[in-house]
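This is the structure I have questions about; it appears just below.
Here the complex is missing a single protein chain, while all its other protein chains stay put.
First chain written, first letter: the chains are A, B and C, and each begins at residue 1.
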Amino acid sequence: MAELATRAVPLAGAHGGTASVRLKPASSAHRISLRAGEDAVSTLSTTLGLSLPTQPKTSASSGSRTALWLGPDEWLVIDEGEGGLVEAARSSGAVHSATDVSHRNTAILIEGPGSSDALNGGCPLDLSLKAFPVGSCARTLFGKIEVVLLRTGEQSFRLECWRSFSEYAFGLLREAALDAE
Amino acid sequence: MTSHRIKGAGRLTPARKARFTFDGKIYTALEGDTVASALLANGVHLMGRSFKYHRPRGILSAGAEEPNALLDVARDSARCQPNVRASVQEVFDGAIIQSQNRWPFLSFDIGGINNLLSPFFAAGFYYKTFMWPREAWAKLYEPIIRRAAGLGVAPKEEDPDHYANRFAHCDVLVAGAGAAGLTAALSAAETGASVILVDERAEVGGALLFDSGIVIDGKPGYDWAHGVLARLKAMPNVRVLTRTTVFGYYNHNFIGLAERVTDHLPRPNKSLPRERLWQVRAKKVVLATGAIERHMVFANNDRPGIMLASAARMYLNHYGVAVGSKVGVYTAHDSAYEAAFDLKRAGIDVVSIVDCRAKPNEALLSAARVLGIEVLSGYSVVNTSGRLRISSMTVARNGSTNHRKIPVDALLMSGGWTPSVHLFSQSRGKLKFDAENQRFLPNIYAEACVSVGACNGTDEIGALLAEASAAGGGALNLSGESAYAWTGGMIGAAEGAGPDTAVKAFVDFQHDVTAKDIRLAVREGMHSIEHIKRFTTNGMASDQGKLSNMHGLAIAAEMLGKDIPQVGLTTFRAPYTPVTYGTLIAHSRGDLFDPARKTPLHGELVAAGAEFEDVGNWKRAWYFPRRGEDMHAAVNRECKTAREVAGIFDASTLGKIEVVGPDAAKFLNLMYTNAWDNLKPGKCRYGIMTREDGFIYDDGVVGRLAEDRFHVTTTTGGAPRVLHHMEDYLQTEFPDLKVWLTSTTEQWAVIAVQGPKARDIIEPLVEGLDLSNEAFPHMSVAECTVMGVPARLFRVSFTGEIGFEVNVPADYGASVWKAIWERGEALGACLYGTETMHVLRAEKGYIIVGQDTDGTVTPDDAGYGWAVSKKKMDFVGIRGLKRPDLIRSGRKQLVGLLTQDLTEVLEEGGQIVADPNEPKPMTMLGHVTSAYWSENLGRSIAIALVADGRARMGKTVYIPMKDKTIAATVTDMVFFDKEGGRIHG
Amino acid sequence: MLLIHCPYCGESRSELEFRWAGEAHIARPENIAEISDEAFAEYFFIRDNTKGIAWERWRHIHGCGRFFNTIRDTVSDKFLLSYKAGLARQPVPGASEPVEGDAA
Partner (left out) sequence: MRRKATIATRFDLRFVWFHERLFRLKELKADMRKYSVFAVAREAMRSHKGWEPQWVSPEPRSSYDVIIIGGGGHGLGAAYYLAKEHGITNVAVIEKGWLGGGNTGRNTTIIRSNYLYEESMDIYEHSLKLWEGLSQDLNYNVMYSPRGVMMLSHNTHDMQSFKRHINANRLYGIDNEWLTPEEAKKFCPPLDISKTARYPINGAALQKRGGTARHDAVAWGYARAASDRGVHIIQNCEVTGIRRGPGGEVTGVETNRGFIGARKIGVSAAGHSSVVMQMADVRVPLTSNPLQALVSEPLKPIFPCVVMSNTVHAYISQSDKGELVIGAGTDQYHSYSQTGGLQIITHTLDAICELFPIFRRVKMMRQWGGITDNTPDRSAIQSVTPVPNLFVNCGWGTGGFKATPGSANLFAWLIAKGEPHRLAQGLTLDRFRTGRLIDEAAAAAVAH
């Protein structure tokens, strides 16, 4: 038996932020890009153990899992627990596509009163609580990269991006945080 | 402090002082002073030189429209800023300020000779001369002109300051915080709307800062403004941005703001940005941008000490500074009277009000009488004198030649007020001409936007407050009154500006455009206002015609005998005032200019000593030099080792798309020229993608993992556009297919192991898969376990050797790479980079899309005609490929080239000819697309696109270089292992 | 910078998130392999390039990823309507007469 591979996560040791905006890399998570037609939503919801959101900009959570609506037939499902997302989707028997993107994406957690200001340093979305309440999510832009943004609390966000863009995302957040109120 | 600051006047605190230098001399200012008010307080009127004639110039205005007093303001050698308007820049302690466009001194400037030569330098003179001899323009005239032109000097060092950006959204954005803007903002805010209120000055108030005659809700205007400000600041739905310019009004209520954060601070906190760009999307925009006072156009109206009446009033009422001790007034509008009254009440000698109107407002005349100010109505100022500051004005009754010279040290002028419709125009709203008041006003709106107050032609305070309150959407009930109702105004040349003589009556101060220049332009056939502007440069200076446009238009209209609207108005463009590049760029510089993408193996590559190259956004390992090796030596070693033992390569940047669904094969059939339904799970195939035009768009190996799942690879640079292209067809043309696409480029770290010992290297790390040739032959794919993690293993080769591509989840990539390299190193393998990859594939004649092809190459041109299915009824490109030019003979085809001198490596991009002795222009057959030294073959090799290339096999062609001509023989493209046995082990 | 309504996201978002995708309702010929050179040139190259009301495609590429159609005035750059891909060419809102056009 060969030795076992060890894991090296992006943004290891990255730190930054200010008193009003705290930045930290999220821990590793399981993720799938889930694609399916309308007819498969309810069975997939059952086997995944959460109800896949069907409204734009919304997410749904259950236990360690969160499903983010990204498009009319597309969800990003994140599991911060044991995983098994691909298998769960497969067990539905519905026609769908579940592709493991656990390592493609990485996430940065942004917390504090200035978090929306810092994000608006590069994100063109209206991040006021009225337009983007807790639980909202969207694929959008942050500076020159594409990200998926999830509002986890009034003053906290999770920013998902592809791993090779994570240094840029963290760097821009670090600089924008300096300018956040 | 000095004799020009009047005790008790103004709103600055005498105890709070700041020191600065101007042209090396130390001066004292008060906190809150602008550079202009501080210099005036010190008796300094001469602040600059004009662009063309180098005429002495002083401060003209107290705001953003300033055309004359442009200075260089610095903190240190890197933080220096040219062309700063003295009327806008606040003084800070330690500021180093210098005048511009003069040599050797501001008071004695050699360039002033241009003023004497001015008869020669009429508008457009340069189009008529400087043409002989032909070479002299670029060699002699232009360098002289260029040296003479330009105002400030660009900084020589990189800007050490940083800038910030903020996207924002609001219900109502209010531009301008004068009486109208404050009212609109308060009205909107009280309805609960989110409001952003913006003003370019350090303080809110707008005209209330100088206009002492306005009372709102029973309070002096200034006090009322600050009361409203306090209320707004206490509201959570309101953001007030001062020192912030609304510089651009873009599509769909997208508004650009530039906020000056630190330029007024003596020692700014380093964490603060110098300026902040706000990009605001507003549901509604309220324009409350006020109006700008016009100057009068008369002879020598540009001497230092001559300024707008409202500016003098601002310097007095807000800054407590007297702009002169013997002051004359020349006006066509009532407002200048109030300036005169304020000055007189402050104890300044106002010698005369010269009003070119025959019958000024009776109330003003009587007020003047009470104050003891002489009013000369029906008179004009026809000239001035004074070298570096005005010393007298010459007045004459209109129509009379009897002149009277009156000594003055300042002359205030007012031609009335021009509504600031710049932002309205930028929004593409249509203006209408208000003939009665000779002004353009907003008429048809193009955006969700409303103009209020002076910029809308609403001058009366009560009406203004009501209009602004309604615009805000609320219902404030404010009362307002002003001391006098204003009437009057004129545009165009006043008496004493001509009619058409050698007199210099300035229309555009900065560019030295005079009334006679405008007339000359019309005489020369420039009848469109845009032609007049471009011919004379009127309105093209850094103030963009804020003062000059209307005058220029009126003079042209008079010359043409047309109404002003018929002559037109030049287009207002963003920015309203100049905006620093650094602000517009904000964070996008250095590392944040453009993301540099690194693979999961990057750290390992760095540790192994790799040199990197940029490929698209990626940093890729180029080669791995060992001690003492240059690139050539390293690549030669890598090439040899890879073929003799094995090489290990980071292929993670290859684009990957997971194509999943019951119709996956059907979809790929349409997207690639090849057929896919007959590819069995566990097998791979090289695919070529064309667009409808039939030219090669991308290529890559596609592995079928299951009936309904394909792992598609693309070129490194092509990944995003290929996915977009596929989505386009899937969503638009073939929406009924049940298949989905997911980018997995970054999910996998890809380690290519190539060479005779490739299998030996990876075998011990792989579980659950028999890697033998029989069980896992060339072009196989399988899911397995590598070092305990789920992996996808490809048996593929881009080198012609036995090859594997190990795909493991990216986080495990570095660990697996380390293990593979540990085994590889022990067996004598090497790491290799993109350069060696290029050589090895060229030895085998494998093409690189984008290097050997360029968007004009068909699969057949590239020698890949076999990859185009003949059986398929349809695929993207099927029709384009059959067009006449794509099937004609004589097309350029990819072939091999062998130089007759083995050691001669061709230049990539070298052009190929059949007859090296043909005179220029020569007939080119094609070009060298790839060329390398092949250590394995002991000679140079090349790939080239050559017209009719395959028919030229064995023939000699020539590559003429700058210093020599190289002969080469056309061959097929496979240079190494022609039989292709090695790939199968 | 345009503000574009995405019919799938149900709201208007910044142009930054979108990619323009050319004129709408140009169907790929069913029998594309058989059409003439002229017909192919017409399909692949020729566009109306309308000055005025134009039907066009956009993709919410950095949002929901969907292609959709819009009606936009190419002189004012105002959007008059956004609608989902696959729907027939929609009439101009507020126009009194139906606009001619194929339902592709």
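As a working rule, contacts are C-beta pairs under 8 Å (C-beta built on N, C-alpha and C of every residue); 3 or more make two chains touch, one makes a residue touch a chain.
Keep in mind the model is a prediction, meaning the values are calculated, not measured.
Which of the chains on display does the removed chain touch in the whole complex?
B, C
For the chain not shown, which residue from B:Glu374, B:Asp434, B:Asp563 or B:Asp614 touches it across the whole complex?
Selected residue, touching the omitted chain: B:Asp614.
Thinking of the whole complex, not just what is shown, which of B:Leu388, B:Ile406 or B:Ile585 touches the missing chain?
Candidates B:Leu388, B:Ile406 or B:Ile585; residue touching the omitted chain: B:Ile585.
Which listed residue, B:Gly8, B:Gly909 or B:Gly938, touches the chain dropped from view?
Of these options, the touching residue for the absent chain is B:Gly909.
By the contact definition given up top, give the residues of chain C that touch the hidden chain.
1-2, 15-16, 19-20, 22, 37-38, 41-42, 44-49, 51, 54, 56, 72, 74-77
Footprint of the hidden chain on chain B, which residues?
51, 79-83, 116-120, 122, 125-134, 136-138, 142, 145-147, 149-159, 161, 248, 250-251, 254, 256, 277, 279, 383, 428, 500-502, 516, 520, 523-528, 530-531, 534-535, 537, 541-542, 544, 571, 573-575, 578-582, 584-586, 588-591, 593-594, 596, 613-615, 693-695, 850-851, 854-856, 880, 883-886, 907-911, 913, 920-922, 924, 927, 929, 960-962
Going forward, only the chains that are shown with their structure count from here on.
Can you compute the centre-to-centre distance for chain A and chain C, using the mean CA position of each chain? Integer Å is fine.
Centre-to-centre distance between chain A and chain C: 31 Å.
Residues touching two or more other chains, restricted to chain A: which are they?
124-125
When you check chain B against every other chain, which residues touch at least two of them?
167, 279, 281
Quick check on the complex: what are the chain C residues that touch chain A?
Residues of chain C touching chain A: 8-11, 13-14, 16-17, 62-66.
Which part of chain B faces chain C closely enough to touch in the complex?
Answer in residue numbers: 167, 250-254, 279, 281, 428, 446, 692-693, 724, 727-728, 731-733, 735, 873-874, 878-880, 882-884.
Quick one: in the complex, what on chain A touches chain C?
Those in contact with chain C are residues 56-57, 70-72, 74, 124-125, 138-141, 146.
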